[in-house]
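Every protein chain but one is kept in place in this view of the complex.
This part shows chain A:
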Amino acid sequence: MTVLAEPLPAARRRRARMTPARWGLYAFILISALYFLLPLYVMVVTSLKPMAEIRQGNLLALPVSPSIDAWVTAWASACTGLTCQGIKVGFFNSVRILLPSVFISILVGSLTGYALSLWRVRGASILFGAMMVVAFIPYQLFIYPLVRVFAFTGLGQSLLTIVIIHTIFGLPTMTLLFRNYFTSLPPELFKAARVDGAGFYQIYARIMMPMATPMIVVAVILQTTGIWNDFILGLVFAGRDNLPMTVQLNNIVNSTQGERAYNVDMAATLLTALLPLLVYFGSGRWFVRGIAAGAVKG
């Protein structure tokens, strides 16, 4: 798979002199950086302005009298359809979906990857190959049958349902991640543990998972951002009482009656983007590793 973008070796780090071409290069980098930063900047300043200022002023202007009123409203009292309890409801729903989903999907994925990589199982390569292929199929092919299956089992739309769903759709990537990692370990490690008489789950829990800590970090990042950002699965499977933050956000912004409160909209949007942004800026290169690892599935 894609190699990670490692830092340049010292030999290549030597800086070039500032020629006109270099100025052009930096101008290009600066302009493109502004393009990428513009939406974030506009979100922040809009969320800090009162509506009167938004209506009369300029989108790009800094707030004259910054206030966090819009943030308070967005968090605690903005209307998501019929109820007006703010985006906090969605936030806590997302947290309740996120924690078990991340844990269980990594547990199942790592176990599958472990079994497929280190234990000689007949048909292992077929199962793995098939998992990689089906990962490309769009959700629209599965959604309706799954809704029927969950209705039939009595689970319907619930917290448990959405956790199972995230586990199912996280399985190919998680399996791939851990299988590739375990395959890359020296085989002597596994053989020695076997000779010592350790069993399947002992080796998994005592030797392999502690060794796989870097992969666990990558998996947590990947699943946290993926599940937090999910919209369609939460919409269909979580049920009305557990709708995740992305769905609630869309309701706040797009189903308002009367005049739109753009400052509240942008505050709610920022609140929803906050966790992935924190994970991203907090994890640095790990995030890129996650992309590289998940790149097979996409």
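As a working rule, a contact is a pair of C-beta atoms (placed from the backbone, for glycine too) under 8 Å apart; a residue touches a chain by one contact, two chains touch by 3 or more; residues count from 1.
The working rule: contacts and distances are computed from a predicted model.
Trainee: So one subunit is absent here. Using its UniProt record, which name fits best from "4Fe-4S dicluster domain-containing protein", "Putative aldouronate transport system substrate-binding protein", "Quinol:cytochrome c oxidoreductase iron-sulfur protein" or "Sugar ABC transporter permease"?
Mentor: The chain we cannot see is recorded in UniProt as "Sugar ABC transporter permease".
Trainee: Which residue among A:L48, A:A70, A:L98 or A:M131 touches the omitted chain?
Mentor: Of all options in A:L48, A:A70, A:L98 or A:M131, contact with the hidden chain holds for A:M131.
Trainee: Which residue among A:M43, A:C79 or A:V217 touches the omitted chain?
Mentor: A:M43
Trainee: So one chain is hidden, and I want to know which residue out of A:A76, A:V95, A:V149 or A:M211 touches that hidden chain in the complete assembly.
Mentor: The single option touching the absent chain is A:V149.
Trainee: Looking beyond the chains shown, say which of A:C84, A:V121, A:A192 or A:M211 touches the absent one.
Mentor: Residue touching the chain left out of view: A:V121.
Trainee: Since one chain has been left out of the picture, which residues of chain A touch it in the full complex?
Mentor: Touching the missing chain: residues 1-6, 8, 12-16, 22, 25-26, 28-29, 32-33, 35-40, 42-43, 46, 54-55, 58-60, 108, 111-112, 114-116, 119-121, 125, 127-134, 136-146, 148-149, 167-168, 171, 175, 191, 194, 199-201, 225, 228-232, 236, 246, 249-250, 253-254, 262, 265-266, 269, 272-273, 276-277, 279-281, 284, 287-288, 291-292, 295, 298.
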